[in-house]
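Here it is, the structure in full.
Then we have subunit A:
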Amino acid sequence: MTIGALSVIWLLPLIGALIVAFLPPHLGKYMAVLVAVAALAVAVYVAVLFAPDYHRFQFTETFAWIPQLHVFYRLGVDGISIWLVVLNAFLTTIAMLATPLSTRNVSRFLALMLAMSAGMAGVLMATDLVLFYVFWEAMLIPAYFLLWLFGEGERPGRAALKFVLYTLAGSLLMLVGVIGEYVFQNVLPGQQTFDLAQLPSVAPSPGIQFGLFAVFALAFAIKTPLFPFHSWVPDAYAAAPTPMLVTFAGMMGKTGAYGFLRIAIPLFPDPTGLWDWRWVIPVLAVGGILWGALMAIAQRDMKMLVAYSSISHMGFIVLGIFALNVQGQQGAVLQMVNHGVIVPALFLIVAWIQDRTGSRDRSSVFGLAPRMPILAGVFTVVALAALGLPGLNSFVGEFMTLLGAWERAPALAIAGAIGLVLTPVYMLRLFQGAMYAEKPYASEVDDIHAGQLTLLAPLVVLMFALGLAPGVLTALMTSVAQQGLAR
Partner candidate 1 sequence: MGTFDIGGSQMDVSWFLLLAAVLFTLGAVGVLVRRNPLIILISIELMLNAVNLTLVAFSRQLGNLEGQLFALMTMTVAAAEAVVGLAILVDIFRTRDLEDIDDLSELKG
Partner candidate 2 sequence: MAIAVFVVAALMAIAGGIGVITFHQPIRSVLSLVLVMLALSVLFLLLSAQFVFVVQIIVYAGAVMVLFLFVIALLGPARESGRGRLRFQAGLSGLFAVALFGLIYAMLQGVQYRQPEKTDLNVFGTVQSIAAGLFTTYLYPFELTSVLLLVAAIGAIYLSRRDER
Partner candidate 3 sequence: MIFAAATPDLTYSWNQALSDLGQVSAIAALTGFMLFAIIAELALPKPRRSGVVAMVAVTGFAYSLGTAAYRWINGLGGPAYHGYATGDSFALFFEILFAVLGILTVAVSHPYLERRGLREGEFHILVMAAVIGMMVLGSATSLVTVFLGLELFSIALYIACGFIRTDSRSQEAAAKYLLVGGFASAFVLYGMALVYGASGTTVIPQIATRLGPAAAGNPLLVLGIVLMGVGFAFKVSAAPFHMWTPDVYQGAPVPVTAFMSVGTKAAAFAMIVRVFASGLPHLGPEWQALLAFVAATSMIVGNLLAIAQTSLKRLLAYSGIAQAGYILIGVIAGGKDGLAAVLFYLFVYLFMNFGAFAVVTLLAGPDADHDRISDLDGLHRRNPLMAILMTVFMLSLAGFPPFVGFFGKLFLFTAGVNAGYTWLVVLAVVMSVVSVYYYVRVLVPVWSPTARTDELHAPVSTTAAIAISGVASVFLGLYPTWALIAGQVGVGPIAGP
């Protein structure tokens, strides 16, 4: 067995993590950045060599892992996962850079971050159901320790535990689903498979699909998070340290949405029993869009506001996925990338504001624009991207997902579009509230320094670039490796 590029993408950060953990702070950070950049380079290399319009997984690696149970170590990427893999590597790099050396036990922090990144990369690249599950669960471990040991607030341990238990409640039931898929798939005994490329063609009977879909969907819904399974999010995001949020908020939720796309949709083409799950989920997604926006409106804490906005945005992604057509699903993937670019930037900005003013409460942060003109400028772009301003990246994703939803059922798109109206309400309240006031902020606060600006710069550039030429991304999305997904 030779180690292929995809293995390198997740092994590199993992091995890097083991090394970084035992290095002194400075060296550890250099090493961590180096590892992250290397992984990003490999991911980009894969994206560059990626062939569009090829309906199988690419860069595949196969190794008989537990042959008795037909479990294989199978990696591969297709048009759906490739960009998420790149995004993950990219955000990891940003997160590494965003980690201040003053963090307590910084080497350990970086190591855990790298490990979490490795887990997420694995989730995105696994094409074997069991392997997917293994990565899916494994990434919880570093996430838990990060939240707990490096969390903010009064009781980060509690938030971490809530996150882990809630997520596990879903994902352990998903384990039943994984097993059920194995047991009930429509093949002769002894020929079962966990191969995600083949499973769509051996789907179980609709009644079974109904049950299996439910357990898978629950796991993905919790992770995404889909309304009303989101209550871990505010606690966890509030507790998470900012560099962690870059990948935690930027990437981890996407793995849930990715699960819907990679597993729930193709593996269960007809999940009907008492009702049809493919109608329930988009309705919940719309519920999430509206509810998340409303809750964001009600928040005073800026970090919580962004957290709820994230719930609202994830609703668009799930809605697009369950549009069950090309526009919706490609839009969803686009939107995953877009959201992955925007949310880290928002959290970073909120954190920097907190650093300087000592507060995240909207009522005590105001008039920063004259004090921090550069931050104000960048924040403007980020806020506009977040509220889906046409021309910036998020618009493309929202447009496509809603277009897809309209094609499926106009009512879904109309309800979702109300979310588009609510978004500027809270986003502008956040932005204007923090930036503008009749008088400048009471005390002198420093503007963001050059390092922080360079950290945001690539994100901001991407916001423009993805808005102007989203076709670059969709060009590769033509490669869809599974039946049942829109091509």
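If you want to know what made the cut, all candidates are chains of the complex that A comes from, given by their letters.
The rule is short, and it goes like this: a residue touches a chain if its C-beta (ideal position, glycine included) is under 8 Å from a C-beta of that chain, and two chains touch if they have at least 3 such contacts; residues count from 1.
On a predicted model such as this, the values are computed, not experimentally measured, just so you know.
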- Of 1, 2 or 3, the one touching subunit A somewhere in this complex: 3
- Per the touch rule, the subunit A residues reaching candidate 3 in their complex are 64-69, 130, 133-135, 137-138, 140-141, 144-145, 148-149, 157, 161, 164-165, 168-169, 172-173, 175-176, 179-180, 182-183
